[in-house]
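Missing here: one protein chain of the complex. Every other protein chain is in place.
Each chain carries a letter (A and B) given by its place in the written order, and its residues are counted from 1.
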Amino acid sequence: MSTFILLTITGLGLAALYFLVASGLSLIYGLMDVLNFAHGAFLTMGGYAAWLIGDATGSFTLGVLAALVICTLLAALMETTLLRRLYGSHVPQVLLTVGLLLAITALIRSIYGSDAHPLTTPAWMNETTEILGAPIPNNRFLLILVAVAVYLAMSAFLARTRYGLIIRAGVENRAMVTALGIDVRRAFTLVFAIGGALAALAGALTGAINNAVSPEQGINLLIYAFIVVIIGGLGSFRGSALAAILVGLLQQYANFYGLVGAGDLIVVLMLAAILLIRPQGLLGRVAT
Amino acid sequence: MSTPETVLSVSSLDVHLGESHVLQGVSFEVRSGGVTALLGRNGVGKTTTLRGLLGLVPRKGEILLEGRDISRLHTHEVVRLGVGYVPENRDVFAGLTVQENLRLAERPGGPHHYDLVYELFPRLRERLRQRAGTMSGGEQQMLALARALLNDNRLLLIDEPSQGLAPHLVTQLADALARVASLVTVVLVEQNLNLVRRLARDAVVLDQGRVVWTGDVGGLLNDDERTRDYLGVGVAR
Partner (left out) sequence: MTDQMTRPRTVTTARILGGPRPWVRPVTLALLLLVAALPFLDVQLPLLFDGPLSSPGVLHLLSLMCVMAAIAVTYDLLFGFTGLLSFGHGLYVAIGMYTTAVVLTTTGLGLGGALGYVVLAGVAVPLLLGAVVLRVGGIAFTMATLAFAQAGAIFVVRDPFRVTGGELGLALPYEQLPELLVGVVNARYRYWLALALLVLTVVVVRWALASRPGRVWRAIRDNETRVTVLGLRSYAFKLMAFTLSSFLATLAGLVYALIVGGAHAEVTNSTFTLGLLVMVVLGGSGRLWGAVIGGLVYTYLSHRLGDLGSTVSGPLSEPMFVLGVLFVVLIIFLPGGIVSLIRRTEPRGEA
(Lines give C-alpha, C1' and ligand atoms only; values in the text may rest on other atoms or scores of the structure.)
Protein backbone atom coordinates (compact mmCIF):
# COMPACT_ATOMS: atom_id res chain seq x y z
CA MET A 1 0.00 0.00 0.00
CA SER A 2 2.70 2.42 0.87
CA THR A 3 4.43 1.62 -2.39
CA PHE A 4 1.26 2.47 -4.21
CA ILE A 5 1.05 5.82 -2.43
CA LEU A 6 4.66 6.51 -3.25
CA LEU A 7 4.10 5.64 -6.88
CA THR A 8 0.98 7.76 -7.06
CA ILE A 9 2.60 10.82 -5.62
CA THR A 10 5.77 10.51 -7.64
CA GLY A 11 3.55 9.86 -10.64
CA LEU A 12 1.73 13.09 -9.93
CA GLY A 13 5.09 14.79 -9.56
CA LEU A 14 6.04 13.55 -12.99
CA ALA A 15 2.64 14.69 -14.25
CA ALA A 16 3.38 18.12 -12.82
CA LEU A 17 6.58 18.33 -14.84
CA TYR A 18 4.87 17.17 -17.99
CA PHE A 19 2.10 19.67 -17.47
CA LEU A 20 4.49 22.58 -17.08
CA VAL A 21 6.18 21.77 -20.36
CA ALA A 22 3.16 20.54 -22.28
CA SER A 23 0.84 23.43 -21.49
CA GLY A 24 3.20 25.96 -23.02
CA LEU A 25 3.80 23.77 -26.06
CA SER A 26 0.09 23.24 -26.52
CA LEU A 27 -0.77 26.93 -26.43
CA ILE A 28 2.07 27.81 -28.75
CA TYR A 29 0.96 25.23 -31.24
CA GLY A 30 -2.69 26.11 -30.87
CA LEU A 31 -2.14 29.77 -31.45
CA MET A 32 0.83 29.87 -33.76
CA ASP A 33 0.80 26.47 -35.48
CA VAL A 34 4.42 26.06 -34.46
CA LEU A 35 5.85 22.86 -33.02
CA ASN A 36 8.26 24.53 -30.69
CA PHE A 37 11.31 22.34 -30.31
CA ALA A 38 13.22 25.23 -28.82
CA HIS A 39 11.20 24.49 -25.70
CA GLY A 40 13.77 21.82 -24.96
CA ALA A 41 16.45 24.48 -24.98
CA PHE A 42 14.56 26.47 -22.37
CA LEU A 43 14.23 23.37 -20.26
CA THR A 44 17.98 22.99 -20.24
CA MET A 45 18.69 26.70 -19.88
CA GLY A 46 16.30 26.89 -16.97
CA GLY A 47 18.13 24.11 -15.21
CA TYR A 48 21.54 25.61 -15.80
CA ALA A 49 20.50 29.13 -14.87
CA ALA A 50 19.04 27.86 -11.63
CA TRP A 51 22.24 25.98 -10.91
CA LEU A 52 24.60 28.84 -11.72
CA ILE A 53 22.69 31.57 -9.99
CA GLY A 54 21.68 29.33 -7.15
CA ASP A 55 25.31 28.55 -6.48
CA ALA A 56 26.38 32.14 -6.89
CA THR A 57 23.83 33.55 -4.50
CA GLY A 58 23.48 30.55 -2.26
CA SER A 59 19.73 30.64 -2.63
CA PHE A 60 17.84 28.04 -4.60
CA THR A 61 14.75 30.22 -4.79
CA LEU A 62 16.70 33.08 -6.29
CA GLY A 63 18.17 30.68 -8.79
CA VAL A 64 14.75 29.55 -9.90
CA LEU A 65 13.43 33.09 -10.10
CA ALA A 66 16.41 34.21 -12.11
CA ALA A 67 15.97 31.27 -14.45
CA LEU A 68 12.36 32.29 -14.96
CA VAL A 69 13.19 35.88 -15.79
CA ILE A 70 16.10 35.09 -18.08
CA CYS A 71 14.24 32.49 -20.08
CA THR A 72 11.11 34.60 -20.41
CA LEU A 73 13.13 37.41 -21.88
CA LEU A 74 15.09 35.09 -24.14
CA ALA A 75 11.89 33.48 -25.38
CA ALA A 76 10.36 36.86 -26.21
CA LEU A 77 13.56 37.85 -27.95
CA MET A 78 13.65 34.60 -29.91
CA GLU A 79 10.11 35.05 -31.11
CA THR A 80 10.42 38.66 -32.17
CA THR A 81 13.80 38.49 -33.85
CA LEU A 82 13.81 35.03 -35.41
CA LEU A 83 10.48 33.29 -35.52
CA ARG A 84 8.58 36.30 -36.69
CA ARG A 85 10.52 36.45 -39.93
CA LEU A 86 9.00 33.15 -40.92
CA TYR A 87 5.44 34.05 -40.04
CA GLY A 88 3.11 32.02 -42.21
CA SER A 89 5.57 29.30 -43.20
CA HIS A 90 4.93 26.50 -40.80
CA VAL A 91 7.55 23.96 -41.76
CA PRO A 92 10.41 26.49 -41.75
CA GLN A 93 9.30 27.67 -38.33
CA VAL A 94 9.47 24.16 -36.95
CA LEU A 95 12.86 23.68 -38.55
CA LEU A 96 14.04 26.92 -37.01
CA THR A 97 13.06 25.76 -33.55
CA VAL A 98 14.86 22.47 -34.19
CA GLY A 99 18.00 24.34 -35.19
CA LEU A 100 17.80 26.50 -32.08
CA LEU A 101 17.36 23.46 -29.87
CA LEU A 102 20.42 21.76 -31.34
CA ALA A 103 22.54 24.89 -31.28
CA ILE A 104 21.68 25.95 -27.74
CA THR A 105 22.08 22.46 -26.30
CA ALA A 106 25.46 22.21 -28.01
CA LEU A 107 26.43 25.64 -26.73
CA ILE A 108 25.69 24.64 -23.17
CA ARG A 109 27.54 21.40 -23.65
CA SER A 110 30.57 23.21 -24.99
CA ILE A 111 30.71 25.64 -22.10
CA TYR A 112 29.85 23.37 -19.22
CA GLY A 113 30.69 19.92 -20.55
CA SER A 114 28.51 16.88 -21.20
CA ASP A 115 28.51 15.59 -17.68
CA ALA A 116 25.82 16.35 -15.20
CA HIS A 117 26.50 19.05 -12.66
CA PRO A 118 25.31 18.70 -9.15
CA LEU A 119 22.74 21.23 -8.13
CA THR A 120 22.51 22.22 -4.51
CA THR A 121 18.97 22.34 -3.27
CA PRO A 122 17.67 23.29 0.14
CA ALA A 123 17.95 20.38 2.52
CA TRP A 124 14.26 20.08 3.21
CA MET A 125 13.62 19.27 -0.41
CA ASN A 126 15.56 16.06 -0.22
CA GLU A 127 14.04 15.00 3.03
CA THR A 128 10.97 12.87 3.08
CA THR A 129 7.61 13.17 4.71
CA GLU A 130 5.62 10.13 5.59
CA ILE A 131 2.17 9.77 4.14
CA LEU A 132 0.33 6.60 5.12
CA GLY A 133 3.58 4.81 5.61
CA ALA A 134 5.17 5.93 2.37
CA PRO A 135 8.25 8.11 2.47
CA ILE A 136 7.64 10.85 -0.07
CA PRO A 137 10.50 13.14 -1.06
CA ASN A 138 9.41 16.68 -0.30
CA ASN A 139 10.48 17.99 -3.66
CA ARG A 140 7.57 16.11 -5.20
CA PHE A 141 5.16 18.12 -3.10
CA LEU A 142 6.80 21.29 -4.27
CA LEU A 143 6.46 20.18 -7.86
CA ILE A 144 2.79 19.36 -7.50
CA LEU A 145 2.11 22.60 -5.68
CA VAL A 146 3.84 24.63 -8.35
CA ALA A 147 1.92 22.86 -11.10
CA VAL A 148 -1.41 23.43 -9.39
CA ALA A 149 -0.56 27.08 -8.84
CA VAL A 150 0.40 27.47 -12.48
CA TYR A 151 -2.77 25.76 -13.60
CA LEU A 152 -4.94 28.07 -11.53
CA ALA A 153 -3.02 31.16 -12.55
CA MET A 154 -3.11 30.29 -16.25
CA SER A 155 -6.79 29.41 -16.13
CA ALA A 156 -7.56 32.73 -14.55
CA PHE A 157 -5.38 34.51 -17.04
CA LEU A 158 -7.07 32.83 -19.98
CA ALA A 159 -10.57 33.35 -18.63
CA ARG A 160 -10.40 36.85 -17.24
CA THR A 161 -7.89 38.97 -19.08
CA ARG A 162 -8.11 40.53 -22.52
CA TYR A 163 -4.95 38.80 -23.70
CA GLY A 164 -6.33 35.55 -22.39
CA LEU A 165 -9.41 36.15 -24.48
CA ILE A 166 -7.32 36.93 -27.52
CA ILE A 167 -5.32 33.75 -27.05
CA ARG A 168 -8.40 31.57 -26.65
CA ALA A 169 -9.99 33.09 -29.73
CA GLY A 170 -6.74 32.93 -31.68
CA VAL A 171 -6.35 29.23 -30.99
CA GLU A 172 -9.73 28.77 -32.62
CA ASN A 173 -9.44 31.13 -35.55
CA ARG A 174 -6.43 33.33 -35.88
CA ALA A 175 -7.50 35.06 -39.07
CA MET A 176 -10.78 36.21 -37.59
CA VAL A 177 -8.96 37.72 -34.64
CA THR A 178 -6.96 39.91 -37.00
CA ALA A 179 -10.18 40.72 -38.82
CA LEU A 180 -11.40 42.22 -35.56
CA GLY A 181 -8.54 44.67 -35.63
CA ILE A 182 -6.31 42.86 -33.15
CA ASP A 183 -2.59 42.48 -33.76
CA VAL A 184 -2.09 38.79 -32.99
CA ARG A 185 1.64 39.04 -33.17
CA ARG A 186 1.76 40.52 -29.70
CA ALA A 187 -0.20 37.55 -28.47
CA PHE A 188 2.33 35.30 -30.18
CA THR A 189 5.20 36.88 -28.32
CA LEU A 190 3.29 36.67 -25.08
CA VAL A 191 2.45 33.01 -25.52
CA PHE A 192 5.99 32.19 -26.51
CA ALA A 193 7.31 34.03 -23.48
CA ILE A 194 4.89 32.26 -21.16
CA GLY A 195 5.96 28.97 -22.69
CA GLY A 196 9.58 29.84 -22.11
CA ALA A 197 8.90 30.74 -18.50
CA LEU A 198 7.07 27.51 -17.79
CA ALA A 199 9.76 25.47 -19.48
CA ALA A 200 12.43 27.22 -17.46
CA LEU A 201 10.50 26.45 -14.30
CA ALA A 202 10.21 22.82 -15.31
CA GLY A 203 13.91 22.69 -16.11
CA ALA A 204 14.91 24.19 -12.79
CA LEU A 205 12.64 21.84 -10.90
CA THR A 206 13.91 18.83 -12.88
CA GLY A 207 17.37 19.81 -11.77
CA ALA A 208 16.12 20.04 -8.22
CA ILE A 209 14.59 16.60 -8.32
CA ASN A 210 17.64 14.94 -9.82
CA ASN A 211 19.97 17.13 -7.83
CA ALA A 212 21.87 17.59 -11.05
CA VAL A 213 21.59 19.33 -14.40
CA SER A 214 22.75 17.89 -17.69
CA PRO A 215 22.68 19.19 -21.28
CA GLU A 216 20.42 16.39 -22.45
CA GLN A 217 17.68 16.89 -19.89
CA GLY A 218 15.81 19.18 -22.24
CA ILE A 219 15.47 16.85 -25.18
CA ASN A 220 14.50 13.85 -23.07
CA LEU A 221 11.70 15.58 -21.28
CA LEU A 222 10.57 17.29 -24.49
CA ILE A 223 9.65 14.10 -26.28
CA TYR A 224 7.34 12.99 -23.49
CA ALA A 225 5.90 16.46 -23.28
CA PHE A 226 5.05 16.37 -26.98
CA ILE A 227 3.31 13.07 -26.50
CA VAL A 228 1.32 14.55 -23.63
CA VAL A 229 0.37 17.50 -25.81
CA ILE A 230 -0.95 15.27 -28.58
CA ILE A 231 -2.84 13.02 -26.19
CA GLY A 232 -4.39 16.01 -24.49
CA GLY A 233 -5.19 17.79 -27.71
CA LEU A 234 -3.17 20.46 -29.47
CA GLY A 235 -4.17 23.90 -28.29
CA SER A 236 -6.07 22.67 -25.27
CA PHE A 237 -4.70 23.91 -21.97
CA ARG A 238 -7.00 21.71 -19.93
CA GLY A 239 -6.19 18.79 -22.20
CA SER A 240 -2.52 19.07 -21.32
CA ALA A 241 -3.36 18.90 -17.65
CA LEU A 242 -5.55 15.84 -18.03
CA ALA A 243 -3.14 14.03 -20.31
CA ALA A 244 -0.20 14.88 -18.06
CA ILE A 245 -1.89 13.24 -15.10
CA LEU A 246 -2.84 10.15 -17.11
CA VAL A 247 0.60 9.74 -18.61
CA GLY A 248 2.50 10.50 -15.44
CA LEU A 249 0.55 8.03 -13.32
CA LEU A 250 0.47 5.25 -15.91
CA GLN A 251 4.15 5.59 -16.58
CA GLN A 252 4.99 5.24 -12.90
CA TYR A 253 2.71 2.29 -12.30
CA ALA A 254 3.79 0.45 -15.42
CA ASN A 255 7.48 0.98 -14.79
CA PHE A 256 7.14 -0.54 -11.36
CA TYR A 257 4.58 -3.25 -11.77
CA GLY A 258 5.58 -4.23 -15.28
CA LEU A 259 8.81 -4.95 -17.11
CA VAL A 260 11.70 -2.59 -17.16
CA GLY A 261 10.85 0.22 -19.52
CA ALA A 262 7.21 -0.84 -19.75
CA GLY A 263 6.03 2.54 -18.58
CA ASP A 264 7.82 4.37 -21.32
CA LEU A 265 6.50 1.97 -23.90
CA ILE A 266 2.98 2.36 -22.56
CA VAL A 267 3.19 6.06 -23.17
CA VAL A 268 4.08 5.45 -26.79
CA LEU A 269 1.23 2.98 -27.11
CA MET A 270 -1.17 5.52 -25.66
CA LEU A 271 -0.09 7.98 -28.28
CA ALA A 272 -0.58 5.46 -31.05
CA ALA A 273 -4.01 4.62 -29.70
CA ILE A 274 -5.08 8.24 -29.54
CA LEU A 275 -3.84 8.90 -33.05
CA LEU A 276 -5.83 6.03 -34.39
CA ILE A 277 -9.01 6.43 -32.39
CA ARG A 278 -9.27 10.12 -31.67
CA PRO A 279 -6.58 12.10 -33.49
CA GLN A 280 -7.65 15.44 -32.09
CA GLY A 281 -6.70 14.33 -28.61
CA LEU A 282 -8.81 14.03 -25.49
CA LEU A 283 -9.97 17.63 -25.28
CA GLY A 284 -8.83 19.08 -28.54
CA ARG A 285 -10.83 20.19 -31.50
CA VAL A 286 -10.73 18.32 -34.79
CA ALA A 287 -7.19 18.49 -36.07
CA THR A 288 -5.81 18.44 -39.59
CA MET B 1 -9.90 58.71 -58.53
CA SER B 2 -11.78 59.13 -55.29
CA THR B 3 -13.97 62.01 -54.31
CA PRO B 4 -15.33 62.65 -50.79
CA GLU B 5 -18.35 60.65 -51.83
CA THR B 6 -16.28 57.59 -52.68
CA VAL B 7 -15.52 55.49 -49.67
CA LEU B 8 -13.61 52.79 -51.45
CA SER B 9 -11.70 52.86 -54.71
CA VAL B 10 -10.23 49.61 -55.97
CA SER B 11 -7.85 49.47 -58.94
CA SER B 12 -6.44 46.34 -60.53
CA LEU B 13 -6.81 44.11 -57.51
CA ASP B 14 -4.88 40.95 -58.22
CA VAL B 15 -5.00 37.81 -56.09
CA HIS B 16 -3.36 34.42 -56.56
CA LEU B 17 -4.48 31.51 -54.42
CA GLY B 18 -2.12 28.58 -54.85
CA GLU B 19 -1.83 28.12 -58.54
CA SER B 20 -5.00 29.86 -59.62
CA HIS B 21 -5.24 33.49 -60.56
CA VAL B 22 -8.48 34.18 -58.74
CA LEU B 23 -8.72 37.94 -59.20
CA GLN B 24 -7.35 39.31 -62.43
CA GLY B 25 -7.39 43.03 -62.07
CA VAL B 26 -10.62 43.88 -60.30
CA SER B 27 -11.53 47.57 -60.31
CA PHE B 28 -14.59 49.29 -58.91
CA GLU B 29 -15.73 52.09 -56.68
CA VAL B 30 -18.02 52.20 -53.71
CA ARG B 31 -20.12 55.30 -53.18
CA SER B 32 -20.60 56.65 -49.73
CA GLY B 33 -23.84 55.77 -47.94
CA GLY B 34 -26.08 52.89 -48.94
CA VAL B 35 -25.29 49.42 -50.09
CA THR B 36 -23.13 48.34 -53.01
CA ALA B 37 -23.87 44.76 -53.98
CA LEU B 38 -21.03 42.56 -55.17
CA LEU B 39 -22.63 39.92 -57.38
CA GLY B 40 -21.80 37.02 -59.62
CA ARG B 41 -22.09 33.27 -59.96
CA ASN B 42 -20.49 30.87 -57.51
CA GLY B 43 -16.74 30.83 -57.53
CA VAL B 44 -16.12 34.03 -59.48
CA GLY B 45 -14.13 35.60 -56.66
CA LYS B 46 -16.58 37.60 -54.60
CA THR B 47 -15.46 36.36 -51.24
CA THR B 48 -11.85 36.59 -52.35
CA THR B 49 -12.40 40.22 -53.23
CA LEU B 50 -13.55 41.01 -49.71
CA ARG B 51 -10.66 39.05 -48.24
CA GLY B 52 -8.30 40.83 -50.57
CA LEU B 53 -9.55 44.22 -49.45
CA LEU B 54 -8.81 43.28 -45.87
CA GLY B 55 -5.46 41.73 -46.60
CA LEU B 56 -6.51 38.27 -45.45
CA VAL B 57 -4.99 36.99 -48.68
CA PRO B 58 -1.86 38.38 -50.33
CA ARG B 59 -2.83 40.90 -52.94
CA LYS B 60 -1.50 43.42 -55.41
CA GLY B 61 -3.15 46.51 -56.71
CA GLU B 62 -4.33 49.81 -55.36
CA ILE B 63 -7.00 50.05 -52.70
CA LEU B 64 -7.98 53.49 -51.50
CA LEU B 65 -10.09 53.84 -48.38
CA GLU B 66 -11.37 57.41 -48.39
CA GLY B 67 -8.30 58.38 -50.35
CA ARG B 68 -5.79 56.45 -48.27
CA ASP B 69 -3.93 53.52 -49.76
CA ILE B 70 -4.47 50.45 -47.63
CA SER B 71 -3.09 47.87 -50.03
CA ARG B 72 0.09 47.40 -48.03
CA LEU B 73 -1.40 47.30 -44.56
CA HIS B 74 -1.84 44.28 -42.33
CA THR B 75 -5.38 43.12 -41.77
CA HIS B 76 -5.64 44.47 -38.26
CA GLU B 77 -4.42 47.86 -39.44
CA VAL B 78 -7.04 47.99 -42.18
CA VAL B 79 -9.74 47.04 -39.72
CA ARG B 80 -8.63 49.69 -37.26
CA LEU B 81 -9.10 52.34 -39.89
CA GLY B 82 -12.77 51.60 -39.63
CA VAL B 83 -13.59 48.57 -41.72
CA GLY B 84 -15.95 45.97 -40.29
CA TYR B 85 -16.15 42.42 -41.59
CA VAL B 86 -18.92 39.86 -41.42
CA PRO B 87 -17.50 36.75 -43.07
CA GLU B 88 -19.28 34.11 -45.05
CA ASN B 89 -19.13 31.45 -42.36
CA ARG B 90 -19.87 33.91 -39.60
CA ASP B 91 -16.67 32.81 -37.88
CA VAL B 92 -17.87 33.48 -34.39
CA PHE B 93 -15.64 31.97 -31.72
CA ALA B 94 -17.49 28.85 -30.73
CA GLY B 95 -15.65 28.31 -27.46
CA LEU B 96 -16.27 31.83 -26.22
CA THR B 97 -19.51 33.17 -24.84
CA VAL B 98 -21.59 35.74 -26.67
CA GLN B 99 -20.38 38.37 -24.25
CA GLU B 100 -16.77 37.41 -24.82
CA ASN B 101 -17.25 37.47 -28.56
CA LEU B 102 -18.56 40.99 -28.30
CA ARG B 103 -15.92 42.10 -25.87
CA LEU B 104 -13.21 40.84 -28.16
CA ALA B 105 -14.64 42.92 -30.96
CA GLU B 106 -14.39 46.15 -29.02
CA ARG B 107 -11.81 48.34 -30.64
CA PRO B 108 -9.73 50.36 -28.21
CA GLY B 109 -10.56 54.03 -27.87
CA GLY B 110 -13.81 54.22 -29.70
CA PRO B 111 -17.37 54.23 -28.38
CA HIS B 112 -18.99 50.81 -28.33
CA HIS B 113 -22.55 50.77 -29.49
CA TYR B 114 -24.03 48.11 -27.29
CA ASP B 115 -27.32 49.98 -27.22
CA LEU B 116 -27.62 49.72 -30.98
CA VAL B 117 -26.62 46.08 -30.96
CA TYR B 118 -29.16 45.14 -28.29
CA GLU B 119 -31.82 47.15 -30.03
CA LEU B 120 -31.32 45.33 -33.30
CA PHE B 121 -30.72 41.93 -31.76
CA PRO B 122 -32.44 41.67 -28.38
CA ARG B 123 -31.92 37.94 -28.42
CA LEU B 124 -28.19 38.42 -27.93
CA ARG B 125 -28.68 40.19 -24.68
CA GLU B 126 -30.58 37.22 -23.34
CA ARG B 127 -27.84 34.86 -24.33
CA LEU B 128 -24.79 36.72 -23.14
CA ARG B 129 -23.41 33.82 -21.13
CA GLN B 130 -24.13 31.19 -23.72
CA ARG B 131 -21.25 29.67 -25.65
CA ALA B 132 -21.47 30.87 -29.22
CA GLY B 133 -20.93 27.39 -30.59
CA THR B 134 -24.23 26.21 -29.15
CA MET B 135 -26.33 28.86 -30.84
CA SER B 136 -28.37 28.40 -33.97
CA GLY B 137 -27.21 29.62 -37.36
CA GLY B 138 -29.49 32.60 -37.23
CA GLU B 139 -28.26 33.64 -33.82
CA GLN B 140 -24.66 33.27 -34.88
CA GLN B 141 -25.37 35.50 -37.84
CA MET B 142 -26.78 38.10 -35.51
CA LEU B 143 -23.67 37.86 -33.38
CA ALA B 144 -21.42 38.21 -36.39
CA LEU B 145 -23.27 41.33 -37.47
CA ALA B 146 -23.33 42.70 -33.96
CA ARG B 147 -19.56 42.38 -33.72
CA ALA B 148 -19.16 44.55 -36.77
CA LEU B 149 -21.62 47.13 -35.51
CA LEU B 150 -20.08 47.66 -32.11
CA ASN B 151 -17.53 50.08 -33.43
CA ASP B 152 -17.66 53.14 -35.60
CA ASN B 153 -16.91 52.07 -39.12
CA ARG B 154 -16.55 53.82 -42.43
CA LEU B 155 -17.25 50.65 -44.34
CA LEU B 156 -18.80 47.29 -43.67
CA LEU B 157 -17.96 44.21 -45.71
CA ILE B 158 -20.72 41.64 -45.42
CA ASP B 159 -20.47 38.21 -47.07
CA GLU B 160 -23.63 36.22 -47.83
CA PRO B 161 -25.43 36.88 -44.56
CA SER B 162 -28.63 35.13 -45.63
CA GLN B 163 -26.94 31.86 -46.47
CA GLY B 164 -28.53 28.96 -44.68
CA LEU B 165 -31.14 31.04 -42.90
CA ALA B 166 -34.82 30.16 -42.80
CA PRO B 167 -37.10 32.58 -44.71
CA HIS B 168 -38.51 34.30 -41.65
CA LEU B 169 -35.01 34.93 -40.40
CA VAL B 170 -34.04 36.39 -43.73
CA THR B 171 -36.79 38.95 -43.33
CA GLN B 172 -35.48 39.85 -39.89
CA LEU B 173 -32.00 40.04 -41.33
CA ALA B 174 -33.21 42.35 -44.09
CA ASP B 175 -34.71 44.74 -41.55
CA ALA B 176 -31.50 44.78 -39.55
CA LEU B 177 -29.40 45.30 -42.64
CA ALA B 178 -31.60 48.13 -43.82
CA ARG B 179 -31.06 49.83 -40.52
CA VAL B 180 -27.32 49.19 -40.72
CA ALA B 181 -27.15 50.56 -44.23
CA SER B 182 -28.67 53.79 -43.07
CA LEU B 183 -25.75 54.26 -40.71
CA VAL B 184 -22.70 53.14 -42.67
CA THR B 185 -21.61 52.29 -46.21
CA VAL B 186 -21.90 48.60 -46.96
CA VAL B 187 -20.40 46.27 -49.52
CA LEU B 188 -22.69 43.27 -49.64
CA VAL B 189 -22.02 39.94 -51.30
CA GLU B 190 -25.33 38.15 -51.73
CA GLN B 191 -26.97 35.40 -53.75
CA ASN B 192 -30.46 36.26 -52.57
CA LEU B 193 -31.55 38.73 -55.22
CA ASN B 194 -34.67 39.85 -53.41
CA LEU B 195 -32.49 40.98 -50.57
CA VAL B 196 -30.23 42.72 -53.03
CA ARG B 197 -33.10 44.44 -54.71
CA ARG B 198 -34.46 45.69 -51.42
CA LEU B 199 -31.22 46.91 -49.92
CA ALA B 200 -28.74 47.75 -52.62
CA ARG B 201 -28.31 50.88 -54.63
CA ASP B 202 -25.29 50.04 -56.76
CA ALA B 203 -24.12 46.74 -58.20
CA VAL B 204 -20.74 45.40 -59.23
CA VAL B 205 -20.77 42.12 -61.12
CA LEU B 206 -17.81 39.77 -61.24
CA ASP B 207 -17.14 36.97 -63.66
CA GLN B 208 -14.03 34.79 -63.62
CA GLY B 209 -12.04 37.22 -61.55
CA ARG B 210 -12.94 40.38 -63.44
CA VAL B 211 -15.54 43.09 -63.18
CA VAL B 212 -17.97 42.74 -66.07
CA TRP B 213 -20.66 45.23 -65.16
CA THR B 214 -21.18 48.15 -62.85
CA GLY B 215 -24.20 50.35 -62.50
CA ASP B 216 -27.28 50.72 -60.41
CA VAL B 217 -29.13 47.69 -59.14
CA GLY B 218 -32.31 48.41 -61.02
CA GLY B 219 -30.43 48.50 -64.29
CA LEU B 220 -29.22 45.00 -63.63
CA LEU B 221 -32.14 43.22 -62.02
CA ASN B 222 -34.85 44.75 -64.17
CA ASP B 223 -33.16 43.32 -67.21
CA ASP B 224 -33.93 39.58 -67.24
CA GLU B 225 -31.45 38.76 -69.93
CA ARG B 226 -28.66 40.60 -68.27
CA THR B 227 -29.48 39.00 -64.93
CA ARG B 228 -29.44 35.56 -66.45
CA ASP B 229 -26.20 36.17 -68.26
CA TYR B 230 -24.29 37.45 -65.31
CA LEU B 231 -25.90 35.75 -62.40
CA GLY B 232 -27.19 32.59 -63.98
CA VAL B 233 -30.63 32.84 -62.41
CA GLY B 234 -33.98 34.29 -63.15
CA VAL B 235 -35.28 36.88 -60.76
CA ALA B 236 -38.51 36.28 -58.90
CA ARG B 237 -40.36 39.50 -58.45
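Basically, a contact is a pair of C-beta atoms (placed from the backbone, for glycine too) under 8 Å apart; a residue touches a chain by one contact, two chains touch by 3 or more.
What you see is a predicted model, and the numbers here were worked out from it, not measured in a lab.
Colleague: Among A:A56, A:L73 or A:A106, choose the residue that contacts the chain missing from this document, as touch is defined above.
Modeller: A:A106
Colleague: Which one touches the absent chain: A:L7, A:V69, A:V98 or A:L282?
Modeller: For the chain that is not drawn, the touching residue is A:V98.
Colleague: Of the listed residues A:L7, A:L62 or A:L82, which contacts the missing chain in the full complex?
Modeller: The single option touching the absent chain is A:L82.
Colleague: Touching the absent chain: which residues on subunit A qualify?
Modeller: Against the missing chain, subunit A presents residues 29, 35, 82, 85-86, 89-92, 94-96, 98-107, 109-111, 219, 223, 226-227, 230, 234, 259-261, 264-265, 268, 271-272, 275-276, 279, 287-288.
Throughout what follows, only the chains that are shown with their structure count from here on.
Colleague: Hey, how far is the Cα centre of subunit A from the one of subunit B, in Å?
Modeller: From the centre of subunit A to the centre of subunit B is 43 Å.
Colleague: Which of the residues in subunit B end up touching subunit A in this complex?
Modeller: 54, 56, 74-76, 79-80, 85, 87, 91, 93-96, 100, 103-105, 107, 147, 151
Colleague: Considering only the defined contacts, which subunit A positions touch subunit B in the complex?
Modeller: Listed in rising order, the residues are 162, 165-166, 168-169, 172-173, 175-184.
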